[in-house]
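The complex appears here without one of its protein chains, the remainder shown in place.
This part shows chain A:
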Amino acid sequence: MGAHPHQPSSGGCVSEGGVRALSNPIIAIVDDDAEVRGSLLSLMRSAGFDARGFDGAVAFLDSPARGQAACLVTDLHMPVMDGLALQAALRDAGNDLPIIIMTAFADPALSQRALDAGAAAFLCKPLDPEDLLTRVEAAVAGRDR
């Protein structure tokens, strides 16, 4: 796991963390496919999360959710910036947000790269929604600790 529980978070995160404690944890969903994104948002909401959807990595990075989210679920293959690049951008900025990467292409090499770079999980589509929820909850719980 790439998360470091004892390391103090960045200033932005701390102030946002105060808000988070009062409401449901925010889960960011990044996928260029509207239907897949919609289904995941509905799934997250049904589990009591505050789900926010983005149709691309740049849209997510530009949004306040970047500092608020407790977990990021992103597609691997996307135009402009793919899941691995998004992961790298967040890590480079010192953001230890737990990241779950999904793909419609099962590629062991890419999967390994993502895990090596600190992804919380690498899942293949079609997804098992229960499995995804378990992992999201685990990531959120680990971060809260």
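Heads up, the rule we're going with is that a residue touches a chain if its C-beta (ideal position, glycine included) is under 8 Å from a C-beta of that chain, and two chains touch if they have at least 3 such contacts; residues count from 1.
Operating definition for what follows: contacts and distances are computed from a predicted model.
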| item | value |
| --- | --- |
| Absent chain [UniProt protein name; select from "histidine kinase", "Hydrogenase maturation factor HypA", "FAD-dependent pyridine nucleotide-disulphide oxidoreductase" or "Cytochrome bo(3) ubiquinol oxidase subunit 3"] | "histidine kinase" |
| Which residue of A:40, A:119 or A:136 touches the chain not shown here | A:40 |
| Hidden partner interface residues of chain A, rising order | 33, 35-36, 38-40, 42-43, 45-47, 77, 102, 104-105, 125-130 |
